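Pasting a structure below so you can have a look.
Here the complex is missing a single protein chain, while all its other protein chains stay put.
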Amino acid sequence: MENKKKLDAIGMFFTNLRDFPKTFRQSFIRHDKATSDRARSQRILSNLFLHIHSTKVHRFSLKPTFTLGLGVCAVSSFLILLITGVMLMVYYKPSISLAYDSVKDIQFVVPSGRFIRNLHRWATYIMLVSVFAHMARVFYTASYKRGRSFNWLIGLVLLVLTLILSFTGYLLPWDQLAYWATTIGSNIAGSFRELTDALGITHVLDIGGFMKVLVLGSEEIGQEALTRFYWLHVMVLPAVFVLFLSIHMWRIRKDGGLSRPDNIREDELKGIPKGDLSESVFSGAPPEKTYGLMGLVKGTSPAVGRGPEQTLSSWPTLFIAELAVFVATLAVVCILAFFLDAPLKEMANPAVPENPAKAPWYFLGLQELVSYSAFMGGVVIPGVVLLGLGLIPYLDREEQEIGRWFDNKAGKHVAFISFFFSLIVVIGMLVLTVNLGWLRNWFPQIPQIVITFVNPGTILVITFMFWSFRCMEKYKSIRIAAISLFTCFLVAYVILTYFATYHRGPNWDFYWLKSQWPGH
Amino acid sequence: MKIIILIGSSIILIVLLLEAYHENLGMAWQAYQTVYRKEMSTEAQNKDEKSSTDRYEIKMRQVVLPEFNRVDRCISCHVGMEDPRMTEKTNPLKSHPGDILENHEVEKFGCTICHEGQGRGITTFQAHGQDRYWPYPLLDLSVKVAATSESKPKVSSTDLLQSSCYQCHNAPDLFRIADIGAETLASGIGVFVDNGCLSCHRVNGVGTNSGIELSGIGDKQLSEYDFSSFPEEEEKTIFNWHYQHLKNPRSVVPTSLMPYIDLSEKEIRSVVIYLLSLKKRGYSELSKFARKRLGGKEAFRAFCAGCHGRNGQGNVTIQFAKENTVEEELLEGKKDRVIATSLNNRNLLSSVSDQFLRQAIVNGRRGTRIMPASTFENTGIFPEEVDAVIKLIDEWRKEYNIAAPKNLDLDRTEIKGDSEKGKIVYHMKDSCSQCHGENGAGSEVAPQLNNQDFLQLASDSYIKSTILSDRMSVPSNLTDEQINNVIAYIRSWQK
Partner (left out) sequence: MNFEKRGEEEGVTRRDFLGLMALGAFSAAMIMSLIGLLKFMKPALLPDVSHTFKIGRLKDIPVDSTKIYAEQKVLVKRDSEGVAAISLICTHLGCVVKRTEEGFACPCHGSFFDNQGRVLKGPAPKPLPWFEVSLDPSGKLVVNTGKEVPLGTKLTV
């Protein structure tokens, strides 16, 4: 008896050994071929990386002209950044005496180093642009409504994190460009002094000095600052970013998928494949399978009654779409990286300032305002804008159709006229200041506190606010006011960024072309 | 959607393949090394050489120089540098000319330490520093750039290369550089010292700091130079900036206080080479202690002549712009004008003692712009050199047939006078204040009198003798009483 059992065990051992390849495969691929809806759903549910998607996706969410693929584009660039960033860490040395040389070596001799560094650079740009565009898309389709207000806030956090991530990365090559851009950035952090100096309380309450030391770890940019920026750029911020990104994605599912109109006309879904309705998710399940309600999906009514007629299985349609966006993003980044090298100027030299010392391009709009008042342009206005963006879903609680660009005719109209209004105001302001200068050119003795509060930046903000109130009054709608204000700020940001990038030269003077800059 | 994936993936694939080709097959150094290997096998004379040729690998090559914080990859292209068989070949296969590699082995010193350029680079563009963000381009390259299209280069590359020697060969003293065969650099040092540059400039602790500190000037990058007033037709290079500045200071820096010095083009060139060799990136600091002692004449020329004139005649000869005469300069009344007393004149030499001169040198004139306390700590002048300078001044006395000075400064008898009346005389029209300024503040043409160092040094009888004499051709028509009153007035400033 004992013997037989022993033999059995030995036989079993060899059987298991023989079956090992099959059992091993089954242990991590736990679903059948994707021939049925059930198998497709299982495929998603049983995979950690896929299960952030729901198993069924609404056909409207696949409409390319609705999402423009911007969110996926941003995530794709973030993935590219993550991978290339980790690769660059292999050779980068975060020390002020070695950093520049190590970047040169990456550029010159590390196999595919130049390409990977360029990918990292261009993916940053694509990510910034797509993040901004994604926010505009969500705003203009009113997708922050119906329980999505929290996710809008998470999105804002992600926007700020994206900006700080790319800004901290800017210093790491330790070249002139990096050094002086960071000098400007850290002095904006210290620009609270402009206010406290004017009030004469800097010696009591030096917020600016405190912020600057917090950012740089010393009074000047040096090894301490480089260490801090490196620490933030490669560890802290990416970790926090991934955390918030997960919440962002998770909230999309919990809020009932992407926003969509209540009444979708069939012609709006032209070209989007229909789901296979011949079998339900539950058909084909083994009889011993039990089901639990894992959570309540938000929406006006549960989907149970309505039937799944406008949905289709996420696998493979949604994934193909996402893959397409990823591949397109990567292709664009690859082309840019192949042809355009990321800049690397002279090694940082604290004795010789760059002229003009420009911040990275996404901050140049702010730098244009900073050229009047560092505190207003660098701290107050961005603060007000962020606060305003955060408050939008809480102040605009109107019940309305969501998921359509600019809502309706009135929305389109307001966006249109606000676009031209802000275009004229911003360009007019620039023409005025370029030709006539500002208060200090007219009254040389004017105290700084006056300029701090009365400058092109503050005037633009106040003009836009008045305009938005006018719209609110006229259309009796907060949403309309929000559209007008958002449009104004977007237009101002784009124009100021463009202007500061291409028309500001040495000493922050105006030039039509870069070729007109005085050479030295 | 699938078509996007297909097209996108194909683009990615193509770009990656292009990049792979670009990086692994399209490099110039591979071609050069292939040619070199071929050349070697044709040159090979016996079996051993043949087999060493076969073992020659085509790969990126470099010299790692941790102590210089450099990595030089030049030898990836310049493969035949140490191979005497390649003498007749052309660059980059050519072997290094001359025998300098005999004691400057490539494996110990690399290339960029002498030639500059970007050692980390592996293409010509990167390595020769044509990249405009590399501040130290290949030295030969900056020669080519310095040549205007019509004229030939202002300096030869062998001359320019000597500006690198000083990084290591900077000890024990300024003058022994000639021993290593860097003649241009050595003569540059000679011209620099002999023309009194140290009177205003300081190099590694030697000289005064009235002018711009010159230690480390060779490290200054092109972007740090101001070309805004630079002559239009001239090439904007570092070499040419110094060249033009020495030729005519005010044509490059309109507010320059540097006097015009009459130097030949060859002398200017050698001084520029010396200036460019003053690098802080150097690997041993010149010690002011290790300097050779100068004789009286040399020391005077090095430390004093910049202001007091080459023969001590005073700064009447200082001329700022090449085309201006001294009179024009005086008329312009340049506010920043520096004034230095004439030393080589009969009145001064006949009236003061050696002690007076020594005190004046060692204590300087604190409060004035320029005359510093010339001690070893301050200006790196050795006490022996001070002695030698005083001896030199004594030689001048002989030229005036002054047997012995009257030592008026030692005569401390007080001259009595009314300082209130003296004040009036002092400030009269065409009187003392005309040149020496109100309240003795000094002016562009005459030294400050309200100066503690001066007042302590000068005795009443010395002042009286100076007023009575015709120094600077200013005869005095004051009465004896008036003079005594003025002296009392001047003395009243002393604290």
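For clarity, chains are labelled A and B in written order, and residue numbers in each chain start from 1.
Everything below uses one rule, namely that a residue touches a chain if its C-beta (ideal position, glycine included) is under 8 Å from a C-beta of that chain, and two chains touch if they have at least 3 such contacts.
Note that the structure is predicted; figures quoted are calculated from it, not measured.
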item	value
Selected from A:Met135, A:Leu323, A:Met429 or A:Ala500 as touching the chain missing from the view	A:Leu323
In chain B, positions touching the absent partner	2-3, 5-6, 9-10, 12-13, 16-17, 19-20, 48, 52, 60, 62-64, 66, 71, 73, 82-85, 101, 105, 107
For chain A, the residues touching the chain missing from this view	83, 87, 90-91, 109-113, 115-116, 320, 323, 327, 330
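By our rule, only the chains that are shown with their structure count from here on.
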item	value
Complex contact set, residues of chain A against chain B	97, 101, 104-105, 108-109, 111-112, 114-115, 175-176, 320-321, 323-324, 327-328, 330-331, 334-335, 337-338, 344-347, 349, 351-352, 518-520
In the complex, chain B residues that touch chain A	1-2, 4-5, 7-9, 11-12, 15-16, 18-20, 23-24, 60, 69, 71, 73, 118, 120-122, 126, 133-135, 221, 223-228, 236
